[in-house]
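One structure is given below, encoded as structure tokens.
What you see is the complex with one protein chain gone and the rest in place.
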Amino acid sequence: MSGASPFDWLQTLQALAVPTLLALSAVVLLLADLVLPADPHPANTGPQPIGGRRNRGPLSFRELRSSIAGLPPPTTATAGAASVSADAPHAAVPAEQPAPTVPGSWRAGLAWIAVGQLLVTLAFRLLAPADGLAAGGVFIDDAFAAYLQVGVLAAGLLAVLGLRAHAVRHFGRRQVELYVLVLSSLCGMTLLAGARDLLLLAVAFELMGIPLYVLASYAKTETGLPHAPGTLARPQRAPAEAGLKLYLVGAVSAAVTLYGLSLLFGLTGSTLVARLADAPPSPLLALGVAFVLAGFGFKLGLAPFHFWIPDTYQGAPTPVVAFLSVAPKALGLAALVRVLADGLGARAGDWLGPLLGLAVAALVVGNVFAVPQQNLKRLMGFSGVAQMGTMLLGVAALGASLAGQAPSEAAVSGLASLLFFFAAYLPANTGVFLVLEALTGPLPAADPDTPHDRDTLASLAGLHRRSPGLALAALVCVLSLAGIPFAVGFWAKLWVMVAAWQAGFAWLVVVAAAVSVLGLFYYLRVARAMYLGQATETAPVRPGGVLGTAIALCALATAGMGLWPAPWVQWATAAARVFLGR
Amino acid sequence: MAQLAFGLVAAAMLGSGLLAVRSRNLVHAVLWLAVSLIATAAAYVLLSAPFLAAMQILLYTGGVVTLMLFGVMLTDHRHDGGAPGRLSNDSAPQRPWLGAFFAAALFGVVAAALYQTPLPVPAAALDASTARLGELVLGDHLVAFEAISVLLLAALLGAVALARKTDP
Amino acid sequence: MVAFPPVFGMSAAVVGLATIVAPLAAFLLLGLLRPLRATGTPAAAVAIVAALVSTACAFALVFAGAPREAVADLTVPWLVSAGQTWATLGVYLDATSVPMLAVVTLVGLCVQVYSLGYLHDEPKESFGRYYAFHSLFLVAMLLLVVAKDLLQLFVGWELVGLASYLLIGFWWQKPSAARAAVKAFWLTKLADIGLGAAIVVLYVQTHALDWSPATVQALGPAGATLVAALLFVAVMGKSAQFPLHVWLPDAMEGPTPVSALLHAATMVAAGVYLLVRAWPIFDAAPDVRLAMAWIGAFTGLFASVVACAQTDIKKVLAYSTCAQLGYMVAAAGAGAIDAAYAHLIGHAAFKALLFLGAGCLIHAVHSNELADMGGLLRRLKFSGGAFIVGALALGLYPSKELVLAGVGHAGLQGPLVLLLAAAGLTAFYMTRSVLLALFGPASAHADHAHEAPASMLAPVLLLALLSVAGFALFDSVAPVLVAVRERPHSWLGHIAHGLALAGFAVGFALYGPRRRDALALPGVRAGLAFVRAAAVDRAFQAAYRMGLLAFSRSVAWVDRYLIDGVMNLSAFASQSGAERARRIQTGKTYDYLTAVVAGLLLLAVASVYAR
Partner (left out) sequence: MPVQPWLLLGAALFALGVYGVLTRRNAIGVLVAIELMANAVNLNLAVFSRLHGNLHGQAFALFGLALTVAEVAVGLSIVILLHRSHRSVRVGAASELKG
């Protein structure tokens, strides 16, 4: 036992209450899915499970193979017949009809359980004091962690609300997994928020990431399309591709991160982040930091580790992207700050240079590549790269201060501006994706053999005529992302830039401001499409109550924070002070 | 003696590793990976990490390699240019010079950094009893241990949800 | 600090807050309740009642009898960093903000009432939208006026820009209107970068965003010069100073009441108001003030010359607005900030009167062209009379003397000469407009002309009365509003009057209906005929051409490369650079992995070897 403080169960549990609650929620949700009765209307909702049985029971290998591989089952009479009967309802559905939903299914209620669980956890987080230390200091429950936890819980809540209609519509029997995966990813994020141990950091990082790989590849089946007899309906191509790209780049980056962490561990012999400060400066240390930076670069989507972003955003289910595009990035950056500032603060001079390079690359690449995009999801992906680049200005200010190149106040304002930036970025970014989901989510699945590209700016054209509310919500979010004065995004950008300026990075601020002009252009293009574009369709868009609520929450939060940023500013400043011990 | 053992293990790991990334036949590649992993288990024994070695064989060789073989079998390669029922040759390396350049450059940087960093010679013995390791895992790293159980649950669930026939 | 006396039995600041809350409520009602907005006239009534409340409150504040030093401060901390408040939100009333409140609300009210008649043919829905925008504009403008620091002022400033964009583009089906709106938006936006940069510099240098002497002290002379210069860029954009004035004439594409509201009385005045408000900063930057004096005076003369040759009545007024704003900026540059403020307030009233009067004429003949008017006075006695009052006021308004005296007193000979010339030209082109539009032979359109409805005439009457009253009572009213003690009776005033009268005379001689009778004397007639034929017309044409050729080069340059350039940058960027670059995104995952490894290698090498 190397921990300085004796192991205290109660204290540990208290400090870890939020991740624990989330893990328990996931388990409860799974149990609920198992325990609750079968679907009331399974017969007319799609193909029967193979062999006419429920999917959850144990399968024979043959069935598993045919089930998994989409191949014709072995030519035994029963299995073959089952396969054909499984296909029959598909063929009966006309091509243009939306995928059938399951009216009255209790599965649609799973989302409400998840929402309830998240609300309880959020309430707990807001009410419980944040001053705990878990198991020898591997995890700290302080104001910094609490701030981030509140943020990701809110993001999770929005994600579940946004996912519900999509799941009911497209994922019939596979809904519970979605929410369990969101909850376990959140569990990883909340752990990451306070992890002060390299090992826990690595595990939490993966716990956050692995469910996202699955969520991004959650493909709906192409119902209603003719397919060869004896084969099963194909899943959509785009999510599979999105998931593959996310996964492969992510797995390689995870290996890179772990390699870097192994080097950092090797130089101190302790897994505690704080002990990194003991490591004498050496090339190996610098190398370890470079590997960690590169690995986190993937999660944050910094150039040149960003290539997966637009493709994955485009292909993955839109509500998943709404979640994927903010919370993991925020927590990835928080974890990076933890390692860089808490552990390697004294060596800030070493990592500052590479970090500045990453910031400039992200700012330039993100903004330039976003300009020609016609697909809104890709546009948001690239612009997200640029936003992360802006956030790195805050880290740079922090680093300059830690390295002694800037006044100590720059550290607080750098970190606080970063935290505030998260809070500003979260609802705006989520809101745009949810509006898109409201617009294109209910459309029937496209032909699996053609890449479907519905999420274009053209599909937004004339949105304010089809649904003024949605258009207004999207406008609020987009203006905030663009950093139009007096949207919250403006305050966030201003603060981060002021912090960087104070830390002596005037040139960086100038670069950021210059490329931000491009941001103004492409974000306003979205607004122009909605308000000035000629609508090709005139049917009104109705997002439905749940999704509508989520969108309204996003827009209201964005607008509200823009009008009244003071409480958030103070909150972020307090969290930053606690983190820096000032 | 230690040097000889190291040499043997290193040769086995690198040789089989090279074959695992170069082999044209995918099944062979996976099997060479298994050899490399077993050689690593031997390395763990040399590094006085017997429990780790056991886990390496159980989890990696027993679990990962088997999973991969399942994967190879479950995905037929007819559409990738191979004959029906046979594994395709599509796993042959492409753009080998690019890969070799980056691999060599990366190795060079790491090696250079390694040689510029003074590291002490380790003490002769390390008491790596399984009991102490277990104490550590369930003590200092208990939080991570619990987290990884959630992770395994989520991964399992996710893997099944993806691989299972998708239904509406 | 002297407290503001209570108004209506309430704290003055609360009353000040009410001036904003009323139009805000109207905006929210109209904006959020679509059924209400779609009702048309009732929607307008909501906005007008709100504006009425606002105006009543503002005038109550003006007549509260507060001493000049009185201040009412109802602000709450807005942005707080490191335990220090560096921006506040709320209402700050003092001798500077209160008169402006009255001007803004009164003009807003007049224009809203006037629009009832002017836009009665609009569809109900867009009528409601129009009033929603109007209320938004009022909120934004008032927010700007009562700001205690630069940040809230910036909020109002930006919102004003947004509202004006929406209002100019109100007839967005018209391509020219849409284009004009976009142009105005971009150009003022461009200039706003100055304001944003000024805020950043101010904050970085002083950790404060206000204009108090303490802040200016902390800023130091160099800092003050930088901040003042940046602020002045924003002023040039908003207040249409050469060469950033190009959006103003184009913006005449909007409905005429909008022109009256935005481009005569209130929005363009925001720039000058910023000069007045943040005066301590400008006061500490003499270099910037010298540039201001020259730019303002040049704008005054240049715009006057261009106005002489316009055929569109609204464009005449637009250029004339440019010129008068030039007067104000020049006065501020000369340090005569009270003169600038006095001119701002007076000009607001009679320029609104002119625009609304012109609107009546346009309404009658359905054309902006002076050529389509003519002889309208016979049919439109009331509107025509009001227009004449406005024209006289523009030519002779006493605050102009204050400006000239201020500039002269500062020893700025060059700007003084330019402004004196502009004064003569002002009288000339107003005479020209009046004679062409109201006298002379009746045009084809004029035969069917009929007087505007009462809803349009009432505000015109009110403004005309105010202009006359302001004229007559200037010496007693001006000190109440601004810190002008007395009108300087200097030789400059006489010269200005003389030039103005000369301008009237020349205009009358050249365009007057009875010029033949008046010029019966052979010698005079021959001389004037010669002058008219050979010199004056040519001179003006030449001057105009010079204005358009020499200056229009630069104007066109700004227009083409700056404005259109920004607008076309998008097309360029998307078609060439970025379009080519996006091929890197191949879609092949192994390429992405190569990029990851390459990035890793780069970072590793940089970290290890470039330490």
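As written, the chains take the letters A, B and C, and residue 1 is the first residue of each chain.
We take it that contacts are C-beta pairs under 8 Å (C-beta built on N, C-alpha and C of every residue); 3 or more make two chains touch, one makes a residue touch a chain.
Note that the coordinates shown come from a computational prediction; the quantities given were computed from them, not determined experimentally.
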Visible contact partners (per top-of-document touch definition) of the missing chain: A, B, C
Among A:Pro19, A:Gly132, A:Gly151 or A:Gly243, the residue in touch with the chain that has been omitted: A:Gly243
Contact footprint on subunit C, counting only the chain that is left out: 582-583, 585-590, 593-594, 597
Hidden partner interface residues of subunit B, rising order: 2-3, 6, 10, 13-14, 17-18, 20-21, 26, 29-30, 33, 36-37, 40, 43-44, 47-49, 51-52, 55-56, 59-60, 63-64, 67-68, 70-72, 74-77, 79-80, 88, 90-96, 98-100, 102-104, 106-107, 110-111, 114-115, 119-123, 126, 128, 132-133, 136-137, 140-141, 144-145, 148, 151-152, 155-156, 158-160, 162-163
Residues belonging to subunit A that touch the chain removed from view: 2, 68-70, 198-199, 202-203, 206, 210, 213-214, 217, 219, 232, 234-238, 240-245, 247-248, 251-252, 254-256, 258-259, 262-263, 265-266, 269-271, 310-312, 314-315, 373, 378, 448, 451
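Please note the rule applied: only the chains that are shown with their structure count from here on.
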A-C compared against B-C, more contacting pairs: A-C
Centre-of-Cα separation between subunit C and subunit A, whole angstrom: 47
Computed distance of Cα centres, subunit C from subunit B, in Å: 72
Numbers and ranges of subunit A residues touching at least 2 other chains: 283, 286-287
Subunit C residues counted as touching two or more neighbouring chains: 597-598, 600, 604, 608
Footprint of subunit C on subunit B - complex, ascending: 94, 98, 102, 105-106, 109-110, 112-113
Residues of subunit A defined as touching subunit B within the complex: 1-3, 7, 12, 16, 19, 23, 26-27, 30, 45-47, 49-50, 55, 65, 67-71, 99-100, 134-136, 138-139, 170-174, 177, 180-181, 184-185, 187-188, 191, 197, 199-200, 202-204, 206-207, 210-211, 213-215, 217-221, 223, 232-233, 235, 243, 267, 271, 282-287
Residues of subunit B defined as touching subunit A within the complex: 74-76, 109-110, 112-114, 116-119, 135-136, 139-144, 146-148, 150-151, 153-155, 157-168
